[in-house]
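Shown here: the complex without one of its protein chains, the others still in place.
Entry: subunit A
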Amino acid sequence: MRLSDVLLISSLISAPVAAEELTIVSWGGAYEAAQRQAIISPFTTETGLDIEVAVYDGSWSALAERGSAEGWDVIDMLADQASVACARGLLLEIEPSSLFSQAALQDFTPFGPDRCAVPQNAYARVMAFDDRAFAGVKPTRIGDFFDITRFPGPRAIQRSPDGILEWALLAEGVPPEQIYGLLSTERGLRLAFRKLDTIRDEIVWWDDPAEPAEMLGDGRAVMAVGFNGRFFDVAQRDRAPIDIVWDGRIIGIEVWAIAATTDVPDAARDFIVHATTPASMARFATRIPYGPTRRSAFDRIGFNPDIGLPMRAYLPNAPQHGGRVLVRDSSWYANTEELRQRRFHSWLDAAE
């Protein structure tokens, strides 16, 4: 999702520096900038520790290859990647109950810390539309994405089965808790692709996560699948007439984890505790629309310091959005990679 940022930043950053006190690994770009301001700087001020930030592509294999050599300590990961890394022994086990009080553990949402990882923020795959394309009634539900009679026009979709299969079944009225179970059956996949067939002629594909917002802006699409942060940037910073439909948002969770090879486990734990306080989460969420993973942090979220917008409304997991929410099932994703790609490509080929 943040591949372009990652590539950009990694070209700027030179070879590894191993002798730092604490090495934090993140994604680069605006995301990392927000982390620096909201979490890392206050931690440095508080503890006096020297912090180096490295950038990686988010995969557990990068951790396996570079982690030890570059002295990685704390890593920002996607929840599913962290669970794979944890199973492979690449991460330090953290005993959540030794880091957090019982009340704090219950404050986490939608799930709490596990053996190796502490949830830190939530992003979402959402549907957005070009307001100019629909003068009257606006799309409000995922079903509208598949309704080309009421809402005609091209749809921008990632050239990948991710997310769109879930939406196809949501549009058929399947409740979120059954989506992944149904997609695990032959019949479920068949129904999802049948739904996709109904908009086949209206699909414009994208590969780079920056594209959907651009496509909405320049009229190549009237509706798009994309990530909430990207849509936010274009809509709020560039003042583009793009609105997000929160129904059916698919929430992914970012976690903090500690490399098994760390030489400063105590400092790493201190950092994670600091980074996942409601105050740190709230400071981060005011800078970039990635929601906190603790309920109590929502009450502290105020205005974005740059553009002066109240940020609570733009967070993917803000309680006031309502509608249907799907939490990305990371183990299902990990297990069905091959099947989904195969079925998706045979569906693509069937068109040609």
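In this text, contacts are C-beta pairs under 8 Å (C-beta built on N, C-alpha and C of every residue); 3 or more make two chains touch, one makes a residue touch a chain; residues count from 1.
The definition used in the following text is that contacts and distances are computed from a predicted model.
Enquirer: Per UniProt, what's the omitted chain called: "Cation:proton antiporter", "Chloride channel protein, CIC family", "DNA 3'-5' helicase" or "cytochrome-c oxidase"?
Expert: Options "Cation:proton antiporter", "Chloride channel protein, CIC family", "DNA 3'-5' helicase" or "cytochrome-c oxidase" considered; the missing chain's recorded name is "Chloride channel protein, CIC family".
Enquirer: So one chain is hidden, and I want to know which residue out of A:G28, A:P139, A:P154 or A:G188 touches that hidden chain in the complete assembly.
Expert: For the chain that is not drawn, the touching residue is A:G188.
Enquirer: Would you write out the residues of subunit A that touch the absent chain, in ascending order?
Expert: 172-175, 177-178, 180-182, 184-188, 191, 194, 332, 335-336, 338-339
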